[in-house]
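Since the structure comes first, as structure tokens, the remarks are kept for the end.
Of the protein chains in this complex, one is absent; all others appear in place.
Let's look at chain A:
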Amino acid sequence: VCAWHPCPSTETALGSSDNLEHRRKDRQVRLAAFGINSILYQRGIYPPETFTRVTHYDLSLLLTTDPKLKSYLTNVVSQLKEWLFECTVQKLVLVITCLETNEVLERWQFDIECDKSAKESSAPREKSIKTIQHEIRSVIRQITATVTFLPLLETPCAFDLLVYTDKDLVVPDKWEESGPQTIDQPEEVRLHSFTTSIHKVNSMVAYKKTESA
């Protein structure tokens, strides 16, 4: 059972604007999930044979089959969807840590600017499948392109997802506060930003400079 399809019940039960909102959030959250999967595949955090091709929006995309990873991502993504709806998310960060030295080697940061006033008042404009495809393709293309200049990850690594939220929101059960996990003297590369109907997402990747002789 794929975890990414929207609940059909929500589409019929809720009103039109809420319904659209939910669908928008679903899309954005799915975009984030595709992006994360793509990064994990491209950087080799998990072996490539654990990824399978899935068709969404007439595109062939890679998703992981590792059950632990899947459950982790589902947890994070569902919570993220809630927070996106409340517009309390500021950033989503994917941190890649080296297991031997416990240093942060790479940091993928997505700044989310939420237009809070446009939450309810935005016109109920349906996004065509082409624009959705374009968004997903641009995100994945950028991630694939960064692999050309990012340094190789030769040591065993693990990743973590951090969410920057407003201070005043209640921390849910399974979540805890963590440090920003920044890189010491990083190289930063800004990626192309893209906009959805109410969010503007700026993305960048920071990586630790390799000590080249």
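Assorted remarks:
Note that in this section a residue touches a chain if its C-beta (ideal position, glycine included) is under 8 Å from a C-beta of that chain, and two chains touch if they have at least 3 such contacts; residues count from 1.
Note that in this section contacts and distances are computed from a predicted model.
The complex appears with one chain absent; UniProt names that chain "Mitotic spindle assembly checkpoint protein MAD1" among the candidates "Mitotic spindle assembly checkpoint protein MAD1", "LLGL scribble cell polarity complex component 2", "Transport inhibitor response 1-like protein" or "Protein prenyltransferase alpha subunit repeat containing 1". Interface residues of chain A with the unshown chain, by the touch rule above, are 68-69, 72, 75-76, 90-91, 93, 95, 97, 99-102, 107, 109, 111, 156, 158-167, 169, 171, 174-183, 186, 188, 190, 204, 206.
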